[in-house]
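Just one protein chain is left out here, and the rest sit where they should.
Chain nomenclature is as follows: A and B, assigned in order of appearance, with residue numbering initiated at 1 for each chain independently.
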Amino acid sequence: MSESNRELEPLSDPGLPEHLHRKTDVDPLAAKKAERQVSILFTLSALGTILFVYAYIWIPEDTLIFLPLFNVTNAHQLFLGLGLAMALFFIGLGAVHWAKTLMPDHEVVDYRKEQRSKDEDRAAFVATVKDGAAQAGLGRRPLIKRSLGLALGLVGLSPILLLRDLGPLPENDLNETNWKAGTRLVTDPGDRPIRPSDLEVGGVAQVQPEFPAGKVRHLDDIAQDSVLLIRIRPEEFNLDAERLSWTYEGIIAFSKICSHMGCAVALYEQSTKHLLCPCHQSTFDVTRAAKVIFGPAARPLPQLAITVDNEGYLVAKAPFNEAVGPSFWGRDSG
Amino acid sequence: MSARERIAGGTASFIDERTGAAKWMKKTLTKVFPDHWSFMLGEIVMYSFVILLLSGTFLTFWFDPSMREVEYEGSYEPLNGIKMSAAYASALHISFDIRGGLLMRQIHHWAALIFMAAMVVHMMRVFFTGAFRKPRELNWIIGVALLTLGIVEGFLGYSLPDDLLSGTGIRIAEAIIQAIPVVGSYLSYFIFGGAFPGEMFIQRIYAVHILLIPGIMLALITAHLMLVWYQKHTQYPGPGRTEKNVVGYPLMPVYMAKAGGFFFIVFGVTAFLGAVAQINPIWIYGPYNPGQIGAGSQPDWYMGWLDGLVRAAPPIETHAFGITISWNILIPGLIIPGIIFTLMAFYPFIEQWMTGDKREHHVLDRPRNNPNRTAIGAMSLTFTLVSLINGGNDLLATHFDLAINQIMWFSRIGLIALPPLAFVITKRICLSLQRADREKVLHGRETGRLVMLPHGEFIEVHEPLSPEKAYVLTAHEQLPALEIGEADANGVANPQGLKGKLRARISKASQEQISKPTSKEMLELEDGHH
Partner (left out) sequence: MGKAVNRFFGFISRYRRHRFAGPLMLLGGLLFAGVGYTVAQAATEEVQVVLSSDKASLISEGKEIFARGCSSCHGLNAEGAGAAPSLIGVGAASVDFQVATGRMPMADMSQQAARKEPVYDERETAALAAYVASLAPGPAAITNEELFWERDGNTAEGGELFRTNCAMCHNLAGQGGALTQGKYAPTVMGVEPRHIYEAMVTGPQAMPVFANSVLTHEEKLSVIKWIKFVETEPSLGGAALGRVGPVTEGAVAFILGLGILIGIAVWLTTKAR
């Protein structure tokens, strides 16, 4: 289409516009002035470096100054940074100003050639490849071809196999927490056991399972065990008989690890009895066993059955009856 | 011959006698680069990358990539005695006990944000001007790969200090990995060396963050630049600029001074931000603990749109036969981004398929002259922007007195309804801009001056465009839609069938244009007016 179409173009190309001379090209005074400006910019950069050195050595790191907009800030860091910024910025500004005003500004035309190689080169290339393949004789020796395919296919396995020891297999790990029947609930942080009377209506407590003396609580324990304890008036519960039996005098315990993506869901509104996850805004209704009422979470938070032991402290009645935290392929959600 | 010239000559001959590079160097030093501000966007990206390498190297001198538990005893008193990972402690050490450490940390983080921002805007420039067309499709794909790697690299960097905010991000990433069908929990256990968060993670992502990904990125950036170099830069339409030439400044000395100067300017601005604006104050966030969380936990902006998608996802999971498939994570976390990035990478070929245009292009399109492409771009941007807004819904709620729930519903509906709307509106805008261009060429520019004719009528004076301006407005070519007939010349039904029909319709829609003035019209105009 192109050639015939181009003749029909409404306007012909007027060609490159005439080159206009800059003031600095025709007026030596202007050129001198531009030269001065450039050198001032470079000098400013040098001053920036001096400020940088001064700040590094002589401004103590704990000097605080008050500046509007910043409030109180640390002078060492501020002037160190400003010095560096000046030192770099003005070198750049000077160089660009130099290029713009004093270096030649004639636009130059360069010509392109098509990316595609010439036909004979392409033909020669194809012939070379074909030739080479023929000389190697892969097509004629199927045994080599097949065994090479096998070898190449298998050799890729070894690096994958080598990665095997990156970590253990999950086994049943994701389904288990440190909560056992009779494990005491202790405050997080503080590790103090809790009595039902410690929690007022409208109150919450962040809890962890009590660990036997000597056992250290690691982050991976917290990532599975964290529980939120909430107390409301028992008559406000809207639970089936089994779930109701998992509560104790209006105290209900949920896994704090979001069933969506594992953030800590601890944002409890006592006025609405809703739990909100600050990461993705899944909202759970405490009175209905943490049923999801808004947001992307698809499952209620796992509920921990609780009761009191003979000393009157809150304990788990049983382990969680489902896996806590985000879903995974092998999670049996019934 | 002055001493300086002698030295320069000596150096040149030393190098040439050992490499034979004189011919190549001569060509290189006179290489022509067109000048336009939007061509500097890619430079901002490259310079930010260099800044990231420099500042990042500085940080590695003190950063301890270990999750070993330590008790903090540094100069930041409010964390004294708190148990934390060695990684977090060393990040605090860099911030408070190394002179210039906090500055470098902040420069590194600001440079990362600017790197990603400039990369996205650079990509928008390339997209909307059609710079990705043949022969530059490969470079576009490299660009998409760099964007993907940049997002991952940025996210890993955000995770390294092991503060409460970054740990929360990792927690979410882990949930996405765990949601992968069949192998999810295994992958997660391999990556984390056991149950989340384990004790291996930081040192592993450290290796990936400082070696693996930057290495790949460096290689890709080199290839990207070599292709730009080899294929010569594109240029905007204008008088004297054709498909066969490139008009600009020679590398030596103008372009070198400008580009070199611009590196220092980018570094200077980044250092300025690092000096005056606090970023990621990890000391306030505290060490990571899976049982803790902060309101308004957000990822950096380039991940914000993904987080927004995850927030907007419907609560759907499939439970059957003892397995669980989390659509609420898979769709927004893997499937949609996967589709978006694949479509983006293949867009040059998709466009070729739509228009049937397989020729080389070196002169850029004005976005209005390709309404369909511009509308597709606007549509994608709208989608990303709505999800980005939803990613900050909690902050928008508190700062603009809205409810999270309202914003979420706005986004859920908006993600589906607004992109098509943006497509239609953008296309209409492009077409009316084309109409305005046509009017301008035929009837001149409206000057706003009113003149009263002898019989009392007012008319506005139109000033004819200069030939240069008029040329810019008419230099583009308007391709007709693909002709894929129902039946070919011999009366045989279209062999391509349904697919062909579909392609014909898409092509017709994509080639919708306001026809530019024809040469006949121009001739008539000249006859009539003069």
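What to note about this one:
Operating definition for what follows: a residue touches a chain if its C-beta (ideal position, glycine included) is under 8 Å from a C-beta of that chain, and two chains touch if they have at least 3 such contacts.
Because the structure is predicted, anything quoted here is derived from the model rather than measured.
Across the entire complex, the residue among B:M46, B:L59, B:L79 or B:V386 in touch with the chain not shown is B:L79.
For the chain missing from the display, the contacting residue among A:P278, A:P302 or A:P326 is A:P278, taking the whole complex into account.
Only one of the listed residues, A:G137, A:P189 or A:G312, touches the absent chain: A:P189. When you scan B:V32, B:V70, B:A195 or B:I265 for touch with the missing chain, the hit is B:I265. Mapped onto subunit B, the interface with the missing chain covers residues 35-41, 44, 77-82, 95, 102-103, 106, 109-110, 113-114, 117-118, 121, 164-165, 258, 261-262, 265-266, 269-270, 273-281, 283-286, 289, 291-302, 304, 392-395, 397-398, 401-406. In the full complex, subunit A touches the hidden chain at residues 20, 22-24, 60, 62-66, 69-74, 77-78, 81, 96, 100-101, 105, 187-190, 194-195, 197-206, 230, 264, 266-272, 274, 276, 278, 281, 283, 294.
FYI, only the chains that are shown with their structure count from here on.
Note on chain placement: the centre of subunit A and the centre of subunit B lie 17 Å apart, centres being C-alpha means. The touching residues of subunit A, counted against subunit B in their complex, run 1-2, 5-6, 8-17, 56, 61, 70, 76-82, 84-96, 98-100, 103-105, 107-112, 114-115, 163-164, 166-170, 173-174, 188, 206, 208, 219-220, 222-224, 226, 256-257, 260-264, 266-267, 278-282, 292, 294-299, 325-334. Remark: subunit B residues 30-32, 99-100, 102-103, 106-107, 135, 168, 171-172, 174-176, 178-186, 188-198, 200, 231-232, 239-240, 242-250, 253-254, 257-258, 260-269, 271-272, 274-276, 288-297, 307, 310-317, 319, 322-326, 328-329, 332, 359-360, 362, 393-394, 404-405, 408, 441, 467-468, 470-471, 474-475, 477, 479-480, 516-519, 521-522 touch subunit A in the complex.
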